[in-house]
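What follows is a short report on a single structure.
Just one protein chain is left out here, and the rest sit where they should.
Letters A and B name the chains as they come in the text, with residue numbers starting at 1 for each one.
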Amino acid sequence: MRRVTVVALSAALLVALAPVAFAQSKQLVDAAKKEGQLTVIALPHNWVNYGEMIQAFSAKYGIRVNELNPDGSSAEELEAIKANKDNKGPQAPDVIDVGLKFGPEAVASGLIVPYKVSTWASIPDNVKEKSGYWYGDYYGALAFEVNTDIVKNPPKDWSDLLKPEYKGKFALAGDPRISNQAFLTVVAASLANGGSLENVGPGLQFFAKLNKSGNLIPLIAVTGTVASGETPITVEWDYNALANRDTLAGNPNIQVIIPQTGVVAGVYIQAISAYAPHPSAAKLWMEFLYSDEGQLIWLKGYGHPVRYADLAKRGVIPAALAAKLPPAASYAKVLFPSLEQQTAEGKAIAEGWDRTVGADIQKK
Amino acid sequence: MKRRAWLSWLWFAIGIVYFFLPLAATFLFSLKGKKGVLSFVAYEHVFADPQFLKTFGFSLEMAVFTVAAGLLLIVPTAIWIHLKVPKAKPLIEFFTLLPFVIPPIILAFGLIRSFSKPPLALVSSPVLLVVGYVIISFPYIYRSVDAGLRAMDLRGLSEAAQSLGSGWTRLIFSVVLPNLRTALLSAVFLTFAIVIGELTLAVLLAWPAFGPYMALMGRNLAYEPAALAILSFAMTWGAIGLIQLVTKSGKDKSSGIGVGAH
Partner (left out) sequence: MTALDERNDPDPADKSPPDPMGHVPRAARRKEGLAWLGLLPFFVFVFLFMLLPVASIFTGSFQDASGAFTLKNFEHLFRPNILNSYLVTIRVSATTAVLGGALGFLIAYAISLGGLPRPLRSFMSTFAGVASNFAGVPLAFAFIATLGRMGLVTVLLRSFFGIDLYDKGFNLYSFWGLVFTYTYFQIPLMILIILPALDGMKKEWREASENLGASSLQYWLHVGIPVLLPSLLAALILLFGNAFGAYATAYALTGGLINLVPILIGAQIRGNVLHDANLGYTLALGMVIIMTFSIALYSWLQRISSRWVK
């Protein structure tokens, strides 16, 4: 009980002091430097260019960044905070970057503390929690990632995937009962087949059809299997697919295609751990991420930073950078499943997946 | 025995084909780093990364400690059970097989939670990692040692040795251990390989080990992970081969009381 009061009090204080946050930034920088270290978790270097983000932050403020579990899932990030409550060592994360769904859960479990960054006002309302506990950082849309050395005629839309020429060529980049990306893929397929953000039945049926026709392979697609041609077509966040395209550098050629219908976007959110061993460094990190500099680094990694509209309005986006993203028209029909929708969708897909796509063991 | 040898050759050959085909396929794929030609560029990338040898060295170190701690704990326990308390066998076997059904993530988080606070604040020491590795290796070490002890007539040997006036230490070091050579080597090989490749504990306890490094590479690269797999296979095999060689040279002095010892 006492913890809740303390959190509420500090939240109230922060809200009261928010307008003054910008003016305190020198104080914050000094406090953070004194702490000397920041522990982040689950930030792969080529996920929206986090590699450059971490390096830039570290170079700018001289603070060492300790990176935990780059492969971790959002759930693991929360579990890591929970397990390390009493531990001020390097295993305890200071900040987390998790899927939208995990915000309310983190608040309910008392795992995060609110902090309103100085650019708070320019963050769209629909992706931030009122008191500043968590707020969106970047988003991307689900796109087809196609190995065009193997698949000369890439699919343009979901219905194309059912064509016989793609037999044994499509795989998901995760298990829809486990991975964010994978279950939202089913949601996107649902939207393209007459479903809605509330009704994912058509998506499950689509994948049942895909499985039956032999176009869907049960393998989990990774960069290696896309490159080897074993899973030449998969669906990933556009920023990941584009990063893969760049990494493979033509060996093989990769094309990233936003589907014509059924375009789903997912928002990730940032938060500070309630048990952070380096709270000032954590706040400084947040300030950096939401500064123009930080947001543009994400844009470089092909992610749409959450303050995109504000940056565009003020004309701070370099033209060359804007040109590297897929054309804005592709994102015209993009839909953002809300928190509640994601939770309901996830549940429906997890429960329906075994039945429709069949976890029946195939005897050879 | 010679006439039966052809069958042995057959099984050996089948084994070799089954084991080496997937390795060959991986190797071939790792050579495709440059489009259209076979090249070692993926290997160049791996070697250019200082983290590669650093993490391998760290895991190697951890493997040595784990083997030492594991053998120290289990060998005397196993001998004791065989000689003195056979009734304890099912119970010990239960505990040594339990690690198979404990998800490593639970073990890792459990270890962190239990050992974050003084007086048992071990969480920042590599001791906790070694301890976790020992737990994971339990089934393999115990089973190897147990197999070795079964294969020798432990009771007969110990009675013979004791009637000849030898004490406990002499018994263990001069009689039991030399005859356990094959079993101990199996235990060492298995534990070594496990520790070098282990992923979850190292990641969650935040240590710069080889397993997490390999997983990180595998995330977004295509050819380098295949090169890494081949390299780690070769290097681990080399390490194990060295262990075999080193222990062989000491073996020639061992006694011949052994049951079928080579």
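By definition in this document, contacts are C-beta pairs under 8 Å (C-beta built on N, C-alpha and C of every residue); 3 or more make two chains touch, one makes a residue touch a chain.
Just so it is clear, the model here is predicted, and its values are computed rather than measured.
Displayed chains that the missing chain touches over the full complex: A, B (touch as defined at the top). When the full complex is taken into account, the listed residue touching the unshown chain is A:G99, out of A:P44, A:P70, A:G99 or A:G301. Among the residues B:G33, B:P178 or B:G218, only B:G218 touches the chain that is left out of the figure.
For the chain missing from the display, the contacting residue among A:L68, A:V117 or A:V357 is A:V357, taking the whole complex into account.
Contact residues of subunit B toward the unshown chain are 1-2, 4-5, 7-9, 11-12, 14-15, 18-19, 21-26, 28-29, 73-74, 76-77, 80-81, 84-90, 92-95, 97-103, 105-107, 109-111, 113-115, 131-132, 134-135, 139-140, 143-144, 146-148, 150-153, 155-156, 180, 182-183, 185-186, 189-190, 192-194, 196-197, 199, 214-215, 218, 225-226, 229, 233, 236-237, 240-241, 244, 259-262. Remark: the residues of subunit A touching the chain excluded from display are 72-76, 79, 99, 101-102, 105, 150, 168, 171-172, 175-180, 183, 217-220, 222, 224-225, 228-230, 346-347, 349-350, 353-354, 357-359, 361-364.
Here is the rule we go by: only the chains that are shown with their structure count from here on.
Work out the mean CA point of subunit A and of subunit B, and you get 38 Å between them.
Residue ranges of subunit A in contact with subunit B, taken from their complex: 44, 46, 66, 68-72, 76, 79-80, 82-87, 89-91, 222-224, 226-228, 243-244, 247-248, 250-252. Subunit B makes touch with subunit A in their complex at residues 29, 32-35, 105, 109, 112-113, 116-117, 123-124, 203-206, 212, 215-216, 218-223, 225-226.
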